[in-house]
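Below is one structure, written out as structure tokens, with a few remarks after it.
With one protein chain held back, the other chains of the complex are shown just where they sit.
Here is chain A:
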Amino acid sequence: MDVKDLQLLSFCVGKLTNSGEPKLDQEVMTKIKKTCRMSDDNVKHTFHLLWTELEKPHSEMRLSAFQIVDELFNRSHAFRELVIEDFQFFLEQCAGTDFENPLPAPKAAAMTLRMRCLTAVHQWNEKYGEAYKKLQLGYNYLKECKGINFTDMHSQSIGEQQRENERRARQENMLRDKLKVISQQMTDLIPEIQSCLTQMDSCFSLLLPHMGENLYGGHVPLPGPSGLNKDSCDLELQKCCNEESLELQQSRPDDSAAADTVPAVAGKDGHSNKANTDGATDRELDDMEESEEREDLLRHHGMQSKYSIDIQVQSELPWIHETIDNTDIINTADELLKMLNTKLQPAVAEWITVITKTGENMDMLKKAIDVKQAIEAARKKYAELRILRVKPGEENGEDSDDDDDGDFEEVKEKEGYEADIPEHLRDEIEFKPKEPTQVMEEVWKPRIHVENSDIDPTTSTATLHKLSAKYKLDLTQAGKPATQEMCEEVVGQHVDGAKSPRTKHREENLARAPHLSFGVDLVDWDNPLPAGAVVSRRHDLCRFWIAGEDETHVSTELLSSMRHRAIPFVGAFEPVKHACRAPLPSGRLCTRRDRRICPFHGRIVPRDAAGRPRDAEDRARIEREEERRLHAATPEWQDPALLRELEAATGIDLTLTGRAKGKGKGKGKKSKETKLTNVREIANTPRSRLERKVLSRSAIKKVANDLNSLEYKRFRDKFSNQYAYQ
């Protein structure tokens, strides 16, 4: 065995496997074959080299190694013997037969590796199966135990199916658990939703009563049978009926005036009218009873059918004003809607998504969809209702039906709507089209301004203004006093009739002075003794054995704590305006914005466009540091000068790969040379990075410790006073 041969072999094998090429470099391969031909020892050495390459967690490397194996297998008997002896390992590494150890990344290379391996095994078996019994057994093993179909290699092997099944089973289990939780939630929540919806419905019906109720409660006489039909009529139907313009075969000039008022009448009265028209619609549809109805009409209204009345029905629902009577109802409806929006609807939506994912439990899905539709209907109803809310702040002001319509959503609609409002109704809703800008201003004014406005007589500024008017003082120059105390001070000064320049000076100082809230330390500020002596009581409750200490002893610590106050000074945040700008190996500049020290490049100093420090002193310092670090990183024997000398003396290439050149550089260069896919980069996902952090041993330990201490604390709090009688 020649050492040179072995070195050559390991070099060649390394070169081929690290190339990352899908095809072998024939020149290098020929070299290997030539060397292996010389002796079986070389073959054995190659075999071991290849086996270590097959263990590498990189499919491209394995693929190259496999190709070499295939070449040699077809040539050397010794190699065949060796391969077949460890055939199971070979199959595991190249065909992924062990379902716990699938082939490594990259996936494309893994697929080709598997395919080519199986094809090769098939060929080998046909050719050498007779002579090598174990190869035959291995082939049968693949076929029978691993379920590999050699006629159709693309089909999944049992191992892959098993992996796939396991993954699917895990997912299904998760979904099933979710479904269980959801069914529990459904049983819990559905009654709640139902009650919520019924409450909302009843709120609506209270706000905007149904036809039937109204008919009996209202004063408008209508034919009985048609009125009864309307019991089940809901808002939507009502709306679409309203959109029609109806022509009745009746006419009375007086009625047309009354009909004109219909659209604008607010509240309950409006509804009774609408009900009237609705009743009419039904009647029109019902041809059979027409004649009867005509008689009825005649009876009720005293009108003949020769009159025709044009009734214009407003398409939108009327406004609902918030009054003392209905404010509770509206509030309740609001709350219910909020609950629907925030809690119930998202829950239902989640149910539906989860149940659809499982693809089973159609009845559950149906139930969920029903609930969802009911919720949607309720929300739609609420949106259709146009409620004029009174702002809660204004309510106890001058009058409940003051200006300002509070609800922002309504404002726009109102603008589009105002043209239709008849003149005589304008005072009722208190809309002033002549000064819309003013209205808008008041609407949008934040409440904080109102608090200190001059207009409000209850605020301090108003008082000040009043006083200044009284004493003819120009306070505006001093700026608005910021705090209540200062106001009082000023007022006091004014009342005393003090001189204005001194006040001004004092005021300025006060404006500058920091504001301190009242605390214990201020109580005893000038007091040498504590206001009350702290009396310590004996805890041992023993009558006979008394310690000789003074009972009224007060610890100095306690006293000092009463005099002191910790004032944390935070200061205003100043954003960092400079970057580190140290040159990076990639050629760019460091963009970290640290205040003083960059964790990678040390103290931040002013640098020029190329990233060099401006100061000569800084430059020298950085160079010195660099040198020191380099020196520390490379051991003495790796000193480049020494290596060069040795190279010259021995003639052996001693160039150090990778690490000697510096961490980042070496790696980048290597990957460029070899074309090998960087597997780590594939695995470097945000999830994996987070996982590394969150599930690291130390983090888990820390969490466990915290939980343990919490547990212990809870235990101690609960049971520390109990004696364990064991």
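Just so we're on the same page, a residue touches a chain if its C-beta (ideal position, glycine included) is under 8 Å from a C-beta of that chain, and two chains touch if they have at least 3 such contacts; residues count from 1.
What we mean here is this: contacts and distances are computed from a predicted model.
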Choices "Trafficking protein particle complex subunit", "Mitochondrial import inner membrane translocase subunit", "DNA excision repair protein ERCC-8-like isoform X1" or "Eukaryotic translation initiation factor 3 subunit H" - which one is the UniProt name of the chain not shown: "DNA excision repair protein ERCC-8-like isoform X1"
Option touching the unshown chain, where A:Arg37, A:Lys366 or A:His564 are the choices: A:Arg37
Residue in contact with the excluded chain [from A:Met115, A:Ala131 or A:Ile682]: A:Ala131
Residue, one of A:Arg75, A:Arg116, A:Lys178 or A:His465, that touches the chain absent here: A:Arg75
Chain A residues touching the omitted chain (full complex): 30, 33-34, 37, 74-78, 85, 87-88, 127-128, 130-131, 133-134, 137-138, 140-141, 144-145
